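Take a look at the following structure, please.
The complex appears here minus one protein chain, its other protein chains still in place.
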Amino acid sequence: MQASVRPALSVNLPPIVTSAAARETPEALAMRMTISKLDFFYGAKQTLFDVSMGIATNKVTSLIGPSGCGKSTLLRTLNRMHETVRGAQLRGEILLDGQSILAQDVTALRRRVGMVFQRPNPFPKSIFDNVAYGLRINGSKVPISEAVEKSLRHAALWDEVKDHLHKSAYELSGGQQQRLCIARALAVEPEVLLLDEPCSALDPISTAKIEELLVQLKDICTITIVTHNMQQAARVSDFTAFLLVGQLIEFSPTPQLFTTPGDPRTEAYITGRFG
Amino acid sequence: MSPRLRWRKFVSGFMLTMTGVCAMVAVSVLFLILGYLAVHGGTSVNWNFFTKLPVPVGETGGGMANAILGSAKMLLLATLFGVPIGFFGAIYLAEFSSGSIAFVVRYAADLLNGVPSIVIGIFAYSLVVHPFRQYSTLAGGFALGLMMIPITLRSTEEFLRGVPNPLREAAMALGASKWKTIATVIVPAAYRGILTAVLLAFARVAGETAPLLFTALGNQFWSPGWTHPTASLPVMIYTYALAPYDDWHRQAWAAGLVLLVLILVINIVARAILSRGIAVPRS
Partner (left out) sequence: MATTTTIVPSAGPVAGSRSFLSRLREGDEIARMFTFLFAASVVLITVLLVFELWQGSVLSRHKFGFNFFRTSVWDPIFEQFGALPFIYGTLVTAAIALLIAVPLGIGAAIFLAELAPARVSDTLEFFIDLLAAVPSVIYGVLGIFIVVPLMRQYVQPALKLSLGFLPLFQGPAYGVGFLTAGVVLAIMVIPYIISVSREVLLSVPRDQREAALSLGATRWESTWKVVVPFARAGIFGSIFLALARALGETMAVTMVVGNTPMISSSLLSPGYSIAAVIANEFTEATGQLHTQSLIELGLVLFILTFILNGFARLLIVATSKRGSGMGHV
C-alpha cells in the first residue's frame, strides 16, 4: 500500500521542486497522508492551486509562506475543518493511509486527524474534563483517568497540573493552555496531529517548550504544523513545504529547503525579501 | 469673558443640571413605588396572608394563599411550555439554521414579543378557553408561556452566538458530532446567559395580569387540578384594589409588595448570575 501511495509525491509537476524527500529517504519513508491536485475555493475565489504533496509518517512536516498563501487552508482541509466555513469547496484528493478522507465519515476522520489551533481554546471546564472530553464523547475503553494522565505527560504538562486537575482550565497560563489543548488532542490517540500556528499567541519560553514537545511527539504521531516563523520550521520539522499565493512552490527535506532552495522564490522568502 | 460666552456657559450648566434632575426623578420613582408598597402593605404581609383563603366580603382578615398557589402553578406551566420552545428554537437559530428560515423565525419572535399582553389573552382565550368552554389554570399557563417564548428565544440565541467559534472548532476537531458539540461545549459555555434569560422571562410574566383576565379568570377558593378557574396574585391585586373595601385595599397593597419584591429579587439574581463573569473569555 505504501509503495502504491508514494509515487504521488514524485508526481512530476514542473514548477515544484519535489521528490527530493522521496529520493533521500527511500523505502523506509511511508506516507501517512497524500494530497493530490488539490484546488480550493472560497465561493468563487480560488485559494489553492493544484497542490500535491505527502505527509510522512512519524515526521514533522511544516507549511510556511507569507500570510494569505493558503497554508492554513491547506492544513484545515486535512481534517476537513474547512467544511465549517460556508461556501468552501475543494477539488482533488486527499488520502489517509491510502483511503480518501473525503469519502469517510467526517467525525471519524477528525478522531484520527487531530488539530490544535492558533489561540489556545480550552473548554470552560476543568483541566481533567478538557483532556477527557474526546475520550468521553467517543466512548473510550481505557480508564479515562489513566488516559488523561498519559496525554498530559505526553504534552509535558503533567507535573505542572497534577495537583489541581479539577481547577478550571482558564486558570492556566497561555502556554499551559496550549499544551493542554495538545494533550486534549492527543488523548484520542490521533494518527496525525495538525497544528495551526500553535505558538503565535505565546511568549518565547512557552514557544520553546512547545517546539521541544513537537520533536518528542513525532514518535507517537505524525505532525503537520503551519507556522509563520521560518526559524520554527527549521528547528522542528523534517520536511518543509513553501507556499505562495495558493501554489506549492517547493517541498523538500527541511535542511535542504533552507540551505539550498531549489526555487528562486523560496530563496527570496527565506532570505527575507518577502514580508 | 464676553456676555455671550457667559450666557452660553450658563445655558450649558443649566441644561446639564436639568438632565441630572430628569435622571433623579426617573430613578426616584422606583424608590417611591417600593416605599409606598412597604408602608401600606408591609404590615399586612403576615402568616395569614400566605396561608389563608380570602374571606367573604364584609369580614376582615384572610389571605391570598389560593392566589399564590394559582400563580405558582401557572408560572410552572408557563415555564414548562415557553422555555423549551425558546431554548431549542434558539439552538436551531444559532447552530443549524440557514439565512431565510432564521429570518422568518426571528421576525415571528419579535412580532410575538411586541404583541400587547391583552391581545395574548384574546389569543389564549380563543385557542384554549373557547373550545372547551372552561377557564382554567392550563389556559392561564399557556398565555403566560406564550409570552416567555420570544424573550427566552432571542436572548438564548444571543448568548449561544456569543460562544467563541474556536470552542466549536476544538470540539469538532476532536471528532465530536455537531449535536455533541452543542450539548457538551456550547450550551455549558453559555449556561449563565441562558439561565439569566429564563429568569428574566419568568420575572416578566410573573406580574402579567391582562392575559389572565379571561384565561384563568379568578377564584375565591382553592382551584383543584389544572382545569378550573384559578386565582392569581396579579388578578387578585387588580380586583382587590378596585373594590370599595378598606380591608381589601390593605390586602392589595400587601400582595403588590410580595409580587414586586419577588420580581425584583429575580431580576437582581438574574443580573448577578450574568455579571459573575461570562465563563468564556471573549477573544
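Note that the chains are named A and B in the order they appear, and that numbering of residues resets to 1 at the start of each chain.
The definition used in the following text is that a contact is a pair of C-beta atoms (placed from the backbone, for glycine too) under 8 Å apart; a residue touches a chain by one contact, two chains touch by 3 or more.
Bear in mind the structure is a predicted one, so any value in this text is a computation, not a measurement.
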item: Absent-chain contact - pick from B:43, B:60, B:126 or B:165; value: B:126
item: Which residue of B:62, B:164 or B:207 touches the chain not shown here; value: B:207
item: Hidden partner chain, touching residue among A:30, A:102, A:156 or A:208; value: A:102
item: Touching residues on chain B - with respect to the absent chain; value: 8-9, 11-13, 15-16, 18-23, 25-27, 29-30, 33, 36-37, 40, 84-85, 87-89, 91-93, 95-97, 101, 104-105, 108-112, 114-123, 125-127, 146, 149-150, 153, 177-180, 182, 203-204, 206-210, 213-214, 217, 234, 237-238, 241-242, 249, 252-253, 256, 259-260, 263-264, 267-268, 271
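Criterion: only the chains that are shown with their structure count from here on.
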item: Interchain centroid distance [CA atoms averaged], chain A/chain B, Å; value: 50
item: Complex interface listing, chain A residues touching chain B; value: 79, 81, 84, 107-111, 114-115, 117, 119, 121-125, 133-134, 136-138, 170, 181, 184-185, 188
item: Residues of chain B that touch chain A when the two form their complex; value: 164, 166-177, 180, 184-185, 188-189, 279-281, 283
